[in-house]
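The complex appears here minus one protein chain, its other protein chains still in place.
Think of it as A, B and C in the order they're written, each chain with its own count starting at 1.
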């Protein structure tokens, strides 16, 4: 019934990773389907590196997984070992050189790496590599990780990994393909998720989410422990713990928004956590209303949870255009003023004359919520109460999530009441950190820095600068 | 937790149509966004023809709307008149020549047409054209419609349209661009939907669904009447009724599945109809259960409706991979046996130990339901009861929907109980025709031939044959 | 040593045509190689239509022959009958709809046509078709020819062709694929070349030039007679003469420039004719000089001929960049002023201190000759005498060659001496019509209208207008 801008105003994560070792046979198809189930973690680019134990063959490109791969491009990917990567859409035209996996020849033979996360000391690691005489071809942390591995002594890749892990600070889930092995590791803080499971035909897989493991038929799934190194070789799995876990700092936002609801992480079902978050909202921010609606799709479980806990009826209030894609002609301001709406239409019959609770998972820059509230009012709602399944995001993330800068974060500037006024809602309710952690059934072990500003490792606030310079230099 | 084939086993419709006339200014962007909101009606191809009253310029191609159009391809589309088309994905490699709109030079000047539907007498109309000496370049009904219009005498395009409409039998929603007008018409039986609305800046638009009209800001929307001819010229709208409506034969499946839930048709909200269908299922096929789950996304409103009417809890049971696209590497049987699942994963915590009602909108060939039921059982459900929001589909459609042939339709061969056994469900409940019509709050005026075999106009059962021959001839 | 603009300032012809019928087996590869040997007659687009006697399958597209066809696009082209077409590069972005062959379904079955030439009464034929109720999708004469054939009664395609040929005025070499036959014809004036030969494995081929027939192994080649209809069916060839030849009007420019030098036409070798033209220049415009150089490549035989006849030494004076293609970033005027030269460099050691005779085949707009003369002078030549192997082109062509309009033709405005001054040459010598015809060893039977203005059939000087309007209309 009214209009909304295209930009969904969400936090943005960088990447999904995958590693597979079959007991025998070719792995490419299995890896493709696993990658496909990680598509929601990155729509800009995708890649697979496959090895038969001698040669590492790679195919990668810009676009969605099924755009990057077809039968012809997969045919040469022979072998039973694979790593894969999906990359989040970033701005900047020429990001092709940053697509992963990243493969190099080293003194120990060919090496491929893919990773999810962000090192907070990447700048000093880059400088150290350059000072050693290296030439860097991209602005990607992956190249830094790979070249550090390439230049380290050690009898095996897991030994070399143990050596360099000691120098890495920040978030990294890394998968490595080299020799006859796939090696995977997760940083000692456990920022980003990584799980491992057993394949029905023999062999194992690691992936950012359990849903991807399930998609390729895995059973016996468990989380990779912080600081753990998993070595997959043929049908075998070995585990090392070269670095002891630090104070745990899992990313709460995986539960709030990033992970698919079928993911299990830290012993919890993400779908269940989201229903809990809805229940917590009902308790912490009760309000009389006639209907609870989600902003589809990620807020649906929370809206169901809130509806159940409050006894208020659940229904759909928005219809989403499911074909919104990456490259797009956006409506001009003039067209928007005339009411051109792209992403959502409202279901007027579910809203007219009603007091509406609209459940959403976050407010980052605050540009989306206002138009959505206006649409609901234009459809005839008498009251619109916004409920957000997390606290106000008031601090940037330095561990691989693009939240925006301090300047861009609306909660850095406005109180919840001011935000309500800004977006035209009758009320806005954010969950408290405690209530949110209650929904996760955890007291600690999570990074809530974007809410609290308490970063679990030291961060360089100027981090983005170097990368921008470099991208400019090699644009 | 388990597996399902990619093919969704749904009826397939052909096409969405759009026509716009602005009071002034360039229409291309508006038409683009309107077309985009009809994307769900056709993902194979898209096209726009735009006129400044003298020259008709066209751009069309295979692919989704934002793949076909970019700033460069839209720049030449100057003028305030436009028609557009989205085309359903059909089999056959070389269907490029059939992409619409279809533009020809005629004795009355340039003419562009786009249509949704299927003429049941297309074969004899083609033969008549060929006998007159015409050369046909495609197997599309649109070319037949256009050449009949091109060869008809009459002072205006609406007059010529009135003349040839008398010869057309079957389903057609037609938009025409010619001279200084956009002309739109709907067949006298009213098979397919077509609505018209007023644009905020002056001018009007017609489209297959009201959601597309809303997307571009329309108000004062109403259905185009069966047999009505709408003439849009600058900011003016004129209506003619050259042919009296026949006995109404609206397609029930628009309510069941095709239309987006924000569509309003025949005075009803499609979303509301679907909730009613769920309620009717609760009454007609009650069963004790612990949870009601939809097969997302189209069955969600019905599942909510069923849950409310029965008092059984609603929840999500499936997670859908939203990136399933047109071109795709499908898993091999071997991979499927190993458990590779692409389109859906289950949410085990919502299903384990529960008696589940799974709501879906149709069973056509019966290939999808079995794997879905198995996934739900594998996730730990103790009972699975399938509820379908329409009657068994036992007859082909000849009015523009690809249901499959008699041989392919499972309900042509099996009873509901046999279907339950076939798909492994504890029970299957189809709505009766009466209950379905009750949910629509109508007694008559709909085509239910796919359920009943009572076709509202005579059909040629050999229809498909000619087209296949022709496609072969010009493949 | 200096500079020249890219534009070669040559007359431009439209198209090469090919038709093949094998006694047995698949014809696609043979047709591909034949088409490839006609590449110089059209670099904009190419197409093949192949038939197995029942279905006509077509592949065509913009680009050079090997860009349009690859193994995948040729695989479906099954059957022993083929027609093909190469199209000349024309201005205007959206000429894709005009690419040939053109295939339609008719009351007599599928019909494909391709043609080379230009009808001088195309406008009135178009009007007549439109008045009959036809819808025309392109501005191509081929569609007019095809639709006239489609709408004509007659027991066989050769009968229908005989009927409509009576209505066609102007230049046409037409190849038709329909039923179990390839049918070819040449207009009764014989404007454009068409020859037929016998294939070594059984069957026959027709093509615009004998070189293409040789390329696919033909023997027993002869010209198709003006007004003759050739019917190829399996391994058989039948000939009809439904229309008596008119006064012959072969295009002299085929000898001067268009045909490849290995072509034989009208009993003459084109290479030999060109050497004769050089000899004639030596006689008609003698001048003392030290070296004779050609503007490569088409003027090389004439330069050799002139050198031999005059006793002056032959040598190369220009080096040509052989990679000049269709899509191209042209140098700015500023770069040209700075000396950026693309197409030619000079061989200074062959020019310095010498009196040079520079042989070229034509001067159309006069934009190329000046920069070439300047380059030769800059390389140190003391005198530059330009010799042209034909008379001044002072009149447009209406039979399929794009010479330009009266306004554009330099010889319509300037005398040879004025042209010499304009291009900075010490002298310019054009061949007289008589001397040119002497080199061809013919007194008559040729169209020299571009030199003399004596058109062999009436022409509509406004011809271009309708086409431009139509292209605008459907742009």
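Following the convention adopted for this analysis, contacts are C-beta pairs under 8 Å (C-beta built on N, C-alpha and C of every residue); 3 or more make two chains touch, one makes a residue touch a chain.
Keep in mind that this is a model prediction, so the values were computed, not measured.
Taking every chain of the complex into account, the omitted one touches A, C. The chain not shown here is touched by just one of A:15, A:28, A:56 or A:74, and that residue is A:56.
Across C:271, C:285, C:354 or C:385, the single residue that touches the chain missing here is C:271.
Although one chain is not drawn, the whole complex shows that of C:342, C:384 or C:459 it is C:342 that touches it.
Residue A:137 is the one among A:137, A:219 or A:332 that touches the chain missing from this view.
By the touch rule set out above, chain C reaches the unshown chain at residues 1, 3, 29-30, 32-33, 36-37, 39-40, 43, 64-67, 69-71, 74, 199-201, 211, 214-217, 260-262, 269, 271-272, 297, 300-301, 304, 308, 313-316, 319, 321-323, 325, 327-329, 331-332, 335, 338-342, 345-350. Although one chain is not shown, part of chain A still touches it, namely residues 54-58, 76, 93, 103-107, 109-111, 130-137, 146-147, 150-152, 470, 472-475.
By our rule, only the chains that are shown with their structure count from here on.
A centroid comparison over C-alpha atoms places C as the chain most distant from chain A.
For the pair chain A and chain B, the distance between C-alpha centroids works out to 35 Å.
We define each chain's centre as the mean of its Cα atoms; on that basis chain A and chain C are separated by 61 Å. Inter-chain centre distance (chain B to chain C, centres taken as mean C-alpha positions): 50 Å. Annotation for chain C: no residues touch two or more other chains.
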